[in-house]
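After the structure tokens below, expect a handful of questions from me.
Note that one protein chain of the assembly has been removed; the remaining protein chains are unaltered in position.
Coming up: subunit A.
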Amino acid sequence: CGVYLCTFSGVEDELELSAVRHRPEGLEQLEAQTRFSRKELQILYRGFKNECPSGVVNEETFKDIYSQFFPQGDASTYAHFLFNAFDTDHNGSVSFEDFVMGLSILLRGTVQEKLNWAFNLYDINKDGYITKEEMLDIMKAIYDMMGKCTYPVLKEETPRQHVEVFFQKMDKNKDGVVTIDEFIDCCQNDENIMRSMHLFENVL
């Protein structure tokens, strides 16, 4: 496992974790657990360590980094959901292992795994069902990233309508929630979605 080193600064005010250092597992283990080659892991780690010298990403840094890719809008809400999706052990920080596992699924996984991951992202409370409220939150977060200068002008009910369309498509038994099977089924029948799943395969 990774090695955690915490040092505490002065006794005065609060107990401050002044430095947390996390070293990832060895290269061989990661190579075995993910579908990346050694070289790819090296490249990934160098980039990771550059932005997060302490070895872990906390939510603030995550939001910061993700927001840099979307200058027009506000990417923080979506980054929050993303962070929860990557932080598989829910300890509030994303280590390099979590990061690389997530990427391995997204870039090198089977379609089933990718859809699984997407379902996990949408299911905010991780109870196995996507409700309309959860979907609405996600949708609003995505639309937030567009910002305000869009064409056509973004309206209040646009995310809601989009959620309706989504549910119409996905919720086969019309019970108001989307389960994992309905989701995967429906996505596999949709040509567009299947094609887009293979879009980023050559990213690294």
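Following the convention adopted for this analysis, a contact is a pair of C-beta atoms (placed from the backbone, for glycine too) under 8 Å apart; a residue touches a chain by one contact, two chains touch by 3 or more; residues count from 1.
Criterion: contacts and distances are computed from a predicted model.
When the unshown chain is looked up in UniProt, the name that turns up among "NADPH oxidase 1", "Serine/threonine-protein phosphatase 2A 55 kDa regulatory subunit B", "Potassium voltage-gated channel, Shal-related subfamily, member 3" or "ER membrane protein complex subunit 1" is "Potassium voltage-gated channel, Shal-related subfamily, member 3".
The residue touching the chain not shown here, chosen from A:L82, A:I124 or A:V177, is A:L82.
Residue A:L115 is the one among A:L30, A:V56 or A:L115 that touches the chain missing from this view. For subunit A, the residues touching the chain absent from view are 39, 43-44, 46-48, 50-51, 65-66, 68-72, 81-82, 85, 99, 102-103, 106-107, 114-115, 117-118, 121-122, 138-139, 142-143, 145-154, 158, 161-162, 165-166, 183, 187, 192-193, 195-197, 199-200, 202-204.
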